[in-house]
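The complex appears here minus one protein chain, its other protein chains still in place.
Which chain is which? They are A, B and C, in the order written, and residues in each are numbered from 1.
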Amino acid sequence: MNNYSGQHLVGVVGFRGYSGDELVRLLARHDGVEVVLLEHRSDSEGHLTPLGHKPPKTIAAETSAIRQEGIELVFCATPPEVSIALARDLLAAQIKVIDLSGAFRLRDAETYSRWYRVRHGAPELLGEAVYGLPEFYRGQIREARLVANPGCYPTAANLAIRPLIDAQVVDRNRGIICDAKSGVSGAGRKPSLKTSFGEVSENFGAYGFAEHRHVPEVLQNSGLGEREFTFTAHLLPIKRGILETIYLRTQRLEKPVDFLSIYEEAYSEEPFVRLYAPGKVPDLHSVQHTNFCDIGFVFDADSQRATIVAAEDNLVKGAAGQAIQNMNLMLGFPETKALL
Amino acid sequence: MNNYSGQHLVGVVGFRGYSGDELVRLLARHDGVEVVLLEHRSDSEGHLTPLGHKPPKTIAAETSAIRQEGIELVFCATPPEVSIALARDLLAAQIKVIDLSGAFRLRDAETYSRWYRVRHGAPELLGEAVYGLPEFYRGQIREARLVANPGCYPTAANLAIRPLIDAQVVDRNRGIICDAKSGVSGAGRKPSLKTSFGEVSENFGAYGFAEHRHVPEVLQNSGLGEREFTFTAHLLPIKRGILETIYLRTQRLEKPVDFLSIYEEAYSEEPFVRLYAPGKVPDLHSVQHTNFCDIGFVFDADSQRATIVAAEDNLVKGAAGQAIQNMNLMLGFPETKALL
Amino acid sequence: MNNYSGQHLVGVVGFRGYSGDELVRLLARHDGVEVVLLEHRSDSEGHLTPLGHKPPKTIAAETSAIRQEGIELVFCATPPEVSIALARDLLAAQIKVIDLSGAFRLRDAETYSRWYRVRHGAPELLGEAVYGLPEFYRGQIREARLVANPGCYPTAANLAIRPLIDAQVVDRNRGIICDAKSGVSGAGRKPSLKTSFGEVSENFGAYGFAEHRHVPEVLQNSGLGEREFTFTAHLLPIKRGILETIYLRTQRLEKPVDFLSIYEEAYSEEPFVRLYAPGKVPDLHSVQHTNFCDIGFVFDADSQRATIVAAEDNLVKGAAGQAIQNMNLMLGFPETKALL
Partner (left out) sequence: MNNYSGQHLVGVVGFRGYSGDELVRLLARHDGVEVVLLEHRSDSEGHLTPLGHKPPKTIAAETSAIRQEGIELVFCATPPEVSIALARDLLAAQIKVIDLSGAFRLRDAETYSRWYRVRHGAPELLGEAVYGLPEFYRGQIREARLVANPGCYPTAANLAIRPLIDAQVVDRNRGIICDAKSGVSGAGRKPSLKTSFGEVSENFGAYGFAEHRHVPEVLQNSGLGEREFTFTAHLLPIKRGILETIYLRTQRLEKPVDFLSIYEEAYSEEPFVRLYAPGKVPDLHSVQHTNFCDIGFVFDADSQRATIVAAEDNLVKGAAGQAIQNMNLMLGFPETKALL
C-alpha cells in the first residue's frame, strides 16, 4: 500500500542503533518510499533534535499497528532473537522483511545453533529466507518475502573470494586466509568497555578467530570447508569501514591480468563492485559513505601467490546500503536508487 | 610501617579506573613505596596479564585488612560516596588518605550539597581536609592526614588565574571566562554512550556549563564570585589532556612582560609549572604523560585583553601525578620523586 | 550555455584540495549542472581511480578554454593570489565566479593589505564582489557576477552574532569572545608538519589569535570594532567540523526565550540554520556532512551572561556547500538543491 504521494511505506525497527540510523538517513534520499520508525524498546538515547525539525512518524513495533499503518516492508536492525520473533509475525501478516541480524543467514538450524550457541526460534523460515547478496542471488531476492542481509565481513569476503572459487583457480589445499579489520560501529551502539573511546583510541587488536559468527556465512556462500578458510577479526580505531586482506595461492594463472579477468567477468556489470588495476589496492577512504565494495590485488605469477584487498563501508554495503539495494529489488525500484 | 626493603606501604582503591591505573603505573617507578591494590568491587575488567608477570599484591579494601597489612596511606580513586565511607574508617585507624574524588574538596558541607546534590556523609572531615594543590598549600599538605586531590579542571584554572587575582591586576568586573577542553579519560572508565568511541570520535562538543561541579573548586581557591567566573567544559576526541583558554581583562599592566612577571614571581621555583615567552602557548603534546602544568598567554596592552592557555595531562597533574606529589610531601620524600 | 542534457556547465579550479574535492562530490548530486575540472597545477596527488570509472572532463584552467567549453560559472578553490588572477580574466570573459579564498571578502583594499600582508592585485573588483552569506545578502548574491564565499570561521560567527547585534541586545562594551575550534581540513590539503598525523593526533592547541585573517570578516559583517571582538582559533584532532563557543553579556533580556526569539526571528525561514531549545547545544556530529549551521545557547538572565555554541561542517556550510548555495541563487535553482 502506498501513501498519498504514491510512496511505499517501509518501517525500521532498531533505528537508534548505528545500522538503523544509517538506514533512516539513506532512505531519506529515496523518493520512492516513506519511512516509519518502529519503536521496539527505548534502550538507547536518540539524537538531539533542532527546533522545528519534524522527525519521521514513530509507531510501536507491533504487527497489528504496522499492518494498520499500511507498511509493506520492515527492516529489522535488531539482535537475532528479536528479529526472529518480529519476522515470524510480520510474514504471517503478509509484510516483507529484510533482516540485518544473523538470524536468517545460515540455511541450516543446526549450523545456526552451533555458531550462535542457541536454538533457532523459527527454523521453518530458514528454507524461505534468501541471502541478500545481490551480486549472487539477485533473482531470488526479487521474489523473496524474507531477505537475510549479509554480515559485514562476509559481504566483502564473499565478493572477493567467490569468483576465484567458481573459476577453480584457487589452490584450496593451501587454504585461504582472511585478515579482516573493522571500524567500531560494527560492534553496535550499545555501550561497552571494549568499544569505549579510552580502550579503542590509539589501539588496535585482534578479537575474533575461527569461532567468529561470520565464518559460517563465508563457508556457506563460497563452498569452502572449515579447514580451508582461516579468519581473524581486528578492531580499528575508526568509526566505519572494513578492509580485508586475503591471502591465497592460485594454480594455472599466467599473469596478473588473468587474475583480473576473473573479477572482470564476474563484476563488469555490477554497479557496486569496483575493481582496480593489478598492483593497486583501495583503502577505506575509497569506500566510506558509499555502497561500493572495492577490490584490488597484488599477484605474483612465479609463486602463484595473490594478496587481495577488499574494502567496504560496514554500515553501507556491509549493512544499511545493501539492505536498501535488496529493498529496491524486492519493491521493483532500480537497484541503485538512492545509493549512488 | 615499612616493608622489608624499607619502603612505605601505600594502597590504591579504584585501581581499575583510569586515574587509579595511572597511579599504579606511576607508583611503580617510585622506589620509596610498595603498592598494594585494594579491591573494592570487581565492577570493571582489568588488563590481560602476560605469563610470568606478577601483579602487585591485592587485598580487600577493608580497614582491618589494610591496617593489618601495615599500609600507611591510601589513595581513593573512587566515587565521592565511596571515598567518604573509606576515608572515615581509614582516618579512624590512623591511616592517611589522599582522595581523588570531589568528596573533600569543598570546605563547606552546604556548598557540597548544592553542587553534588546530596548531603555530605562526613561533614566533620571537611575542616580537616587539605586541598592538595602544592603550589598554594604545600605547608598544610605536609602535615595533613586527609588530602583532597584537586579536580582536573580546577588544577589548571587555579594555577592560571590565582597569581593574577593575588596581584590584583584582573578587572574582575568584566569577569573571567574559562573555555575548557578535556580528553575522554576525565569521564572515567565506566562504559557509557557519551564516552563510546562511535560518539566521541570525529566529534567535539560542550557538555558542562555553570552547573559543572568543578566550578565551586575554582571559586573557593581563587576567591572569585559566581558571576565573575564563566566556565564551559568540552569533550575532546582524545584520551588524555586538558587545555583551558582563559579570557580576562587586566588593569594597569603596561606590557606583556609585566604580565609574565606575575607568573614568574609565583612559579619560578615551582618544579611542575612551566611558563612560555609572551605570545607562545603550549599544546597538549607539551604536557601529556608528564606532571607539568604549562601556561602561556597572549596579551594586548592597548586593550588590556589577555588570553591565557593552560595545559596539563588530566590523569597526571590533574589526578594521579598530583596525588603522588601530595604523597611525597606527606611521607617526606622529595616532592618531584618519580614524577620527572 | 547548457550541455545537451540542458545542464549548466560549471568549472572547478583547485579540485584536488579538500574544499574543491568536496565541491565536486556535492555537485555530482546536482542534476542541474555538469562539472568540468579545471586543471591549474598538478601540485597534489589525486585519488586512486577504479577501472571503468570515468572521472569528470578535465581541461586547462585557462579562460579561453573555459569560455570555449561553454562554462558559465567557475568555482575557485585556490589561494588568494591565484583567485585574483583567475577572477579578473573570467569576469572579463563574462564568466561568473564564486571564489572560496579570502581574496574578495574584504571590501577595502587597504584592510586587505593589512591582514593578508600583500597588496591586492585587483582592487577594482572589491566593490563588485558580494559576500556570499545568503542569510544576509541573498538578494545581492542573486545578481552577482563575483561572489566571495565566506571563510569557515566567519560563517558560524556571523550567523551566531549578527542577529544579536542587530537586535541591539549585546553589551558591546564588555566585548564578545569567540573561542573557535576547527578540524584539520580547514588548513587545506598541502602537506605540512603542523597538519601531519603525528602532530595533530591526540593533540589540541590554539594557533591563531587577534591576527587571524578571519577576524576582519567578522568585524565587517557584524559591525563590531576590533576591541569588541576577541578570537582564538584551535586545531581539533578531527578531519572536519567547526565549533565556536561564544561568550557575551546582554542587556535588557528577561529570560532565555527572549534570547531564543531573536534567533527565531532571524532564522525561522532559513533552510540551513537550525536552532535548539534554550540550554541545548549542538555538537559536530549534528552537522558533519551537512550544509547546516546549528546554533544553541545557555543564557543566565540574572547575570545577563550568554554562552552560544555554533557548529557547522567547515567543508560544507563553511566552504563547498555554501558555495553551491550561492551558485543555486546565481543560476536560478532552488536554494537548497543538492544540499539537503
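To be clear about the criterion, contacts are C-beta pairs under 8 Å (C-beta built on N, C-alpha and C of every residue); 3 or more make two chains touch, one makes a residue touch a chain.
Bear in mind the structure is a predicted one, so any value in this text is a computation, not a measurement.
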Residue, one of A:88, A:107, A:174 or A:190, that touches the chain absent here: A:174
Listed residues C:6, C:127 or C:191, member touching the removed chain: C:191
Listed residues C:72, C:202 or C:283, member touching the removed chain: C:202
Residue numbers in chain B that touch the chain omitted from display: 47-48, 50-53, 201-202, 264, 268, 274-277, 280, 282, 286, 289, 294
Hidden partner interface residues of chain C, rising order: 18, 44-45, 184-185, 189, 191-193, 195-202, 237-239
Missing-partner contacts on chain A, residue numbers: 174-175, 177, 179, 181, 199, 201-206, 209-210, 227, 230, 232, 234, 236-241, 243, 245, 247, 281-285, 288, 298, 300, 302-303, 305, 307, 309, 311
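Heads up, the rule we're going with is that only the chains that are shown with their structure count from here on.
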Per-chain CA centroid nearest to the all-protein CA mean: C
Longest centre-to-centre distance from chain B, chain (CA-based): A
Chain B and chain C: spacing of chain centres that average the CA atoms, whole Å: 40
Chain centre separation in whole Å, for chain C relative to chain A (CA means): 37
Distance between chain centroids, defined by C-alpha means - chain A, chain B (Å): 46
Sites on chain B at which at least two other chains make contact: 199, 201-202, 237-239
